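One structure is given below, encoded as structure tokens.
== subunit A ==
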Amino acid sequence: MTISRRDFLKASAAAAAFAAAGAPLLNPLASGEAEAAEAGIKWGKAPCRFCGTGCGVLVGVKNNRIVATKGDPSAPVNRGLNCIKGYFLSKILYGRDRLTKPLIRKGDRMVEASWDEAMSLIAGKFRESIDKNGPDSVAIYGSGQWTVFEGYAASKLFKGGIGTNNVEPNARLCMASAVTGFMTTFASDEPMGCYDDLDLGDTYFLWGANMAECHPVLFSRLIDNRLRNPNVKIIDFGTRRTRTSQMADQYVRFNPQTDLALLNGIAHVILRDRLYDETFIKRHVVFKRGKENIGYGLEDKFKFADEPKLINFDEYREFLKTYTPEYVSRLSGVPAKTIVELAHLYADRKRKVNSLWTMGFNQHTRGTWVNNLVYNVHLLTGKICRPGENPMSLTGQPSACGTAREVGTFTHRLPADMVVMNPEHRAKAEKIWGIAPGKIPAKPTYNATEMFRALDRGDIKVVWIQVTNPFQSLPNLNRYRKGARKGDGRFVIVSDIYPTRSTELADVILPSAGWVEKEGVYGNAERRTQQWFKLVDPPGEARNDLWQTMELARRLGHGSLFPYKYVEKEIWEEYRKFNEGQGKDLAPYEAYAKARGLRWPVINGKETLWRYAEGHDPYVKKGEGVSFYKNKADHYRAVIWARPYEPPAESPDRQYPFWLCTGRVLEHWHTGTMTGRVPELKRAYPSAVCEMHPEDARKLGIKHLQKVKISSRRGSIILPVDLNGRGKAEKGNIFVAFFDEGKLINDLCIDAYCPISGEPDYKKCAVKIEKA
Partner candidate 1 sequence: MISDMKKRKWKTVRMVVQIAVIMLIASPLLGASFFHGNLAGGALFGISLSDPLAFLQATLASRMFIPSFLLAALLIAALYFFTGGRSFCSWVCPVSLLTEIGDSLRRRIGMGERSFPLAWTRWTLAVVLAVSLLAKVPLFEVISPIGITTRAVMFKAWLPLAIVAAIVAVELFVARRIWCRSLCPVGGFYSLLGRFSPVRIRFERERCTFCGDCEKICHFEEVLDYPLRGGGSQVVAGDCTRCGDCVDVCRTRALKFGTGYR
Partner candidate 2 sequence: MDAENSKSGVTRRRFVRDGILVPLSLAVAGGAVSTIFLRKGDARNFYLRPPGAIEEKRFLAACIKCGKCAQLCPYNSIRMAGPEAGVGTGTPHIVAREIPCYLCPDIPCAKACPSGALDSSLQEVEKIRMGTAVIVDRENCLSIRGLRCEVCYRQCPLIDRAITIEPRHNTRTGVHTIMEPVVHRDKCTGCGICENACVLEKPVIVVQKSPPVQKDYYDF
């Protein structure tokens, strides 16, 4: 490795100084600015560490410590605001149990070790396993919280150096279906629209998205649109009455899984009542039908390949015949009249119509399909690629888009929408990476769930987990937690900033640098790429995950893959080569140091607000209006997919009569490892509860706050019942948040996944409830 630690530090110190000088001191939000300036606090910019909204924050640093954070007034996403998690960003790195030294397992104890000891142990295990069992016996499991650099380095080392496609992010668990939805419909990942659509539209259909709690600042923007324009309508489709439903104009409750039928029902009415945009369809759309009855990925080594066939409009119409409002109503529980009304609202030519969705769609055994189906409605009505009128998938992690999707840290992916299955794509990557042709394996290996199944079986021996907490977040957790500690050569490395439910199963724990303790780039849900400099040193011996990955590379003899001096900048410039000319162009590194993020494609320093749209996207030629220019195979058209309704992997029955849905709350983020260390957030929402319908509770003789035992076929848990909380479960449903590390609700979840995206369904499984 050619970079010296000194150079590395020098570069980041210079960068930090630059950033601090550039950060404006004015924030109308907080009082006492003058005092802060006088107190010698220096401010730098960074994106928020939490969700995919990508709010900008200013970070106040004094004596090498974060002393304050505040919403960045010049950040376009949030304009100085934050949600309550963002408000406490200054505390997330300073929990008392911060990991500061590498730890190596000695029997049941974790013993402090030096970096050299830890890294040589890790490198030894990698080498041993690769020699004995081949490169596919080692894996890295990262996340949508990896910085672009960390994800890029991991992908480069594993795919380009070690020669295995065993690279997966936790983003597989949260938006893989959105990816496959975009890819199958538009042949290019990520939305056409942006957050400006929240300010400009008239109708918003929310599908399986509790924006009020999970995208708080965006929700505030959406509601403001309605405050300014009384004409605006917000319709919330859901299986649980949430804070979002509370503020929506209409709440449409449907039976779990029947979103597939509902969307087909809406399309049926649009065709029946001739509400579609014929010109748009003729110019921009093809119709396809794929394999049906595709399974649920429940068995190990599940494999699926779709066989799409082109169909015509009439065949599509024929396909939709069965989805009459009456049939859909029987299936979904939504009145037929409402379905017709909503179809008309979707197609209303006088209104700019948007769809927004998150995990209700993506964490779905037919996640790809349901993503396809919502695009169908927009494509049929031509309500797409126009300011204020788009379908938009929201993300949950700060760089699910920026790193996992754009860098392509999935087993089958390479940067810029490329895939390992495509020889041209591999060749391009091999060229940019300067490695021997044929080095990158052509076959994808495991999706996230399969990766941990492989670890359980022993096909994977060594797994390195970075910036995520799979042993709390995987479904059917019992199996994978046990699998990790089966011994027999299995070796689990976890890099994190705090002890977690995953570090407790590790053989080596590496202390990482978090957030602004390193330089980074994140990409949010509206294609906005945001950069920050390192602002403080990590505590103790904690080190950047990027350094950790490169150190392993060096010790495995792949040091030449990372010949950088100013690592981050040089990785960026190298990474940029993948994107150039691909409709995903990124700006030079310096541009991001100055800007509060730029939405790609960035061409000649100009960001793109609406993709595929003439006048906004430079790739679209004059006179084209709209061009889905990435879908060469279908003559630059988008695909309307005939996707049927199919039942979920597991439905309630006599023995397990309730649906279990899991999710998030505003106060905590994901597995709560950071928010749980902020005393104020912990106090505000200390532990998980089981939301239940009062009538169901009454039937079972359960009172509010009484403890119940919830069991599925896979596990059980004891929780107090909440009959009157922020979320109101529908009859026959319960809801539990998954942040609570003391209550592993994912023990109960089924590890069924969408065969196309590989994303598990955390929203539907069957459970029973007994008094505890």
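Basis for inclusion: all candidates are chains of the complex that A comes from, given by their letters.
As a convention for this text, a contact is a pair of C-beta atoms (placed from the backbone, for glycine too) under 8 Å apart; a residue touches a chain by one contact, two chains touch by 3 or more; residues count from 1.
A quick note: this is a predicted structure, and the numbers were derived from the prediction, not measured.
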Candidate from 1 or 2 that touches subunit A, complex-wide: 2
In the complex with candidate 2, residue positions of subunit A that touch it: 28-29, 71, 78-84, 87-88, 198-199, 213, 216-217, 219-221, 223-225, 227-228, 243, 246-247, 665-667, 680-681, 683-685, 703-705, 724-726
